[in-house]
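Removed: one protein chain of the complex. Kept in place: all other protein chains.
Chain lettering (A and B) follows the sequence in which the chains are written, and residue indices restart at 1 in each chain.
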Amino acid sequence: MSPQGEGALLHGVEQATVELGGQSRRVAQPRSEDELRGLLTHLKEAKRRGEGQPVAFLGRGSSMEWCCPSLWNGAEPDRALWISMESLVESGGTGIIEYVPGDGTLTAQAGARMETLRAAVHEGGHRITPAGSAHGQSEGGTLGGLLASGGSSIDRCRFGPTRHHVLGMRVQEATDRGPIKTGGRLVKNVTGFDLHRLHVGGRGTLGAILEASLRLVPVPEAEVLVISKPFASTAEATVAALEVRAQPGIQPRALFVARRVVHVLLAGRERQVEEELSRTTAGLDADSVERGPHVEGQALKAAHRRSVVTIATAPSKVKGVVQGLEAAGIGPLYVEPDAALVEFDEEALSSVNADQIAAAHGGLDPRHAFVTLLRAAPPINGLRSALAERQSPPAAVRVWTERLRSNCDPDGILESADFPLRGASNP
Amino acid sequence: MATMAGLSRSQLKELTRIVGDRGVRTDAGAKSAYESDGFMLERAAPSVVVLPRSTQEAAQAVRVLRDAGLVIVPRGAGTGLSGGARPIAGGAVLGTARMREVLEVNEVDRYARVQAGVVNVHLSNACDSAGLFYAPDPSSQTACTIGGNVGNNSGGPHGFRYGSTTRHVLGLTLVDADGEITELGGAFPDPCHGYDLIGPLVGSEGMLGLVTEVTVKLLPQPETVETLLCLFEDLDACCDAVSEMIARRLEPSAIEILDRLTIEAVEASVLRAGYPANAEAVMLIEVDGGAHEVAATSEDILQVAKEFGAFDSRRTSDPKERKKLWAGRKGAFGAMGRIAPDLYVADVVVPRTRLREIVQVAAEACTARGLRLANVFHAGDGNLHPNISYDRRDKEEVSRVVEAGAIIMQACVDAGGSLTGEHGVGLEKQDEMCMLFSNDDLGAMKSLKAVFDPAEFWNPGKMIPVRGCREIHTKPLPIDQGEVVS
Partner (left out) sequence: MSQAPNTDTKTPCADAPVGHHRGHPTSKESLVDHARSLDCIHCGLCLTTCPTYQLTGSETSSPRGRIHLMRAVAEDRLEPDAGFREEMDFCLVCRHCESVCPAGVEFGAMMEFTRSSLMERQKPGPFARIARWVGFRRILPSRFGLKAAVLGLNLGQRLGAIRLVAPLMGLRGSVMRHLPKVPPRAERKPLPALTPAKGEKRDRVLVLEGCVMPELFGRVNHAVADTLSATGLDVLAVPKHVCCGALHAHNGEMQAAEGLARKTIDMFDAVDASARVVIDSAGCGAHMREYGRLLANDPKYKERAAAFGDRVVDYSEELNRPEARERLDPLLTGDHGIQGTVTWDDPCHLCHGQGITDQPRELLDAVPGLERKEMTAANSCCGSAGIYSVLRPKDSLDVLAPKLEHLKDCGAKTLVTANPGCHQQWQVGVSREKLDTDVLHLAEVIQRSLRADS
């Protein structure tokens, strides 16, 4: 973030104009939680006076494109106010509040940078899951941004989604309450409601994450990345990947298909990894086998994509979905067979319409496949409205969502056009 | 108008029509049997017990009960230890004991869809032939239900590696106060409709609605499973060994510790596991995964144990032997019934670097007060269960137990710990919430409750302290359990 000029104080909080994502943006930079709270109070009052403006919390902006597309890419970028969470981290500091290697837990400020955190826990023999940002994006984001975006990474195959590793948080809602604590810093805890789960993937619409505690995973003794030869189609590669998944005795840390190539990341005890490697290569024609601590990064790079459409389905239906999409000429596709995610980017979408995507899987029965449009996906003929119609949330979910919003953000200052239930992300 | 149990004659008839003759109980005996769960110190009977067989029946029953102005306490098998599954005073208990069908086991997609009343171990049995298993295994797994596990975010020994229930729930069917049925999640990997509502619903102790069906994740059965038993002459050394295993980032699937008194109780019960009587502490460890992984990890663990003074160890992969070793651990709580008329069971969690410290605090607090303390805990998670035995008829002894309990809890909080790791808050830990949360924190919880249950219809009066936090000091154990509230 490179400040281009100091603006006026906004209710005692520094404001700067910052060049971010190819645009100049107005960024408020609170230096303390009190300043942040004061700013939110000011914004609420302004909203009540009818002087509202779009507001969103900002990490490094690395996930904004698909998290907050309307505001990020919207027509009036200068109207929006971005509240930097990074500025709450003491200058020169890491944002780490507590790293307890002996307990395998990390507590850090939301504005802490992921690469800083990863480096710090690596010293103690730990890693953070998710292994990278969502969509294999290169790092550069903050902890708060990562959690608020709700994305998971390739290692969900082994460890599950990001939300399962958040132990607790401190959060500043847009209410009159002070910062609230939910969960804790321990690996096990059932005191009270798990409110933090609402903020993981909540895109900052229920408040700002101030701190979060994570469960860490050990650095493995050995790591191997198996890269297959390219298959003739993504469907064939998907079948091969599903076979790896079904084979007993292999517990991949990551398993995905990118550009018709199957990637299998194995990690763990040395001899075990060798054993799993031989089982993997027995069924999969490997183009190369990479060893060493760098292979996770290599896998992340291979998984990097700029998806605009994500289809969630079930492992048993992945193949059908992929075949359908390929038959409609959509490709290349990114596939995680275990999480049953199929994604594709703009290129793949050049000539597609709703019926073609629908035909890809059983008429898009929302019980079997859920389609999400990411980022400001280019308008696809009828897709958005077709999805809105077929994938509408249950009535009660609308009610609960509304109540949640008004509880945590009674004045609606954090309202987003994209989330939770309308706009590009959730048609 | 109201004839029985706060229900009019026609409402009672309607309920019977919905759930059948055996599904509605208003007789004194039935009410009495539902006046407490595994938490025995306080009791209050419901005015009616309703046992639906399906989501549809439950939803219809909820509407009748709501119209009658009765609040509802959801209940599984009533094995909870925090008083969460019994009423504060009157109202209806809605039990899921007759909703015990495993609706689907999907071998390829690795999930199961079950009715809420399915017993935890029955689910594991049902997916056994598919080579899959359901990971959360609370010690009461032979009786407790999946619905109850969801309500309490239950753990169990294997929670160390696999995590508590919340990491295994993919979808829920929820009946709300209007009797509306909502399906959340399903087999998809992430929340589809905005916020992750399943997150806060798991562990909500029946306060947000009635969960009638659950979709859970199943895992492939590990290729190899080994159970290790390490014997220590000293509980402190045993705790330190666990801290060291965590610090070395070893990854067994469970690490449990039982102290001498617990061992004696277990060995005297039907669950005799063959734990040697000459040990001051027994460490029970399970390692699972690929054969090589298990071999390497077991070696490392035995090495650490030895370094910390384990004088003997056993290692077995024989399923029958393993089951026996585990049966002893799982029945430990019940087996305490043999050595004490009453038991104060704490459920604290501390950072795993500080196990020994807190165990010592507990031991000193009890010794100084002439109390007998038995320890059995999920050491791998830092989840301690100091059990203090007492006799509730001895009022003076009860007050000493209260003192010791307060000291243990304060030490945990000071160490950055938590006051319940898996038993839930319910009624038992309600007041202690104030030791961990501010009024603002609790306010946020209250407003979550209002999101799902604005009319305070579901399990009212639980978890969130009713009184302001400043009024609460140390909660006395009820001296005598003769009083019935309802």
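By our rule, a contact is a pair of C-beta atoms (placed from the backbone, for glycine too) under 8 Å apart; a residue touches a chain by one contact, two chains touch by 3 or more.
What you are looking at is a predicted structure, and each value in this text was computed from that prediction instead of being measured.
Note that the absent chain touches B when the full complex is taken as a whole.
The hidden chain makes contact, of the residues B:L219, B:A291, B:I339 or B:A363, with B:I339.
Of the listed positions B:V62, B:A112, B:L197 or B:L271, the one in contact with the omitted chain in the full complex is B:L271. The residue from B:G78, B:G382 or B:P460 that touches the chain not shown here is B:G78. Even with one chain removed from view, subunit B keeps its contact list with that chain: residues 22, 25, 27-30, 32-38, 40, 49, 51, 77-79, 95, 97-98, 100, 117, 119, 121-122, 140, 142-144, 261, 264-271, 331-341, 343, 371-372, 389-391, 394, 397, 482, 484.
Here, only the chains that are shown with their structure count from here on.
Separating the centre of subunit A from that of subunit B, both taken as means of CA atoms, is a distance of 32 Å. Residues 100-105, 125-126, 150, 152, 156, 160-161, 163-164, 173, 177-182, 184-198, 200-202, 206, 218-219, 246, 248-249, 251, 268-272, 274-276, 312-316, 339-341, 367, 370, 372, 391, 393-397, 400-401, 403-404, 407-408, 419-421, 426 of subunit A are the ones that touch subunit B when the two sit in their complex. Of all residues in subunit B, only 106, 108-110, 131, 152-153, 155, 159, 163-164, 166-167, 174, 176, 180, 182-184, 186-200, 202-204, 220, 223, 243, 246-247, 249, 251, 289-293, 295-297, 349-353, 378, 381-383, 416-425, 429, 433, 436-438, 440-445, 447-452, 454, 463-464 touch subunit A in the complex they form.
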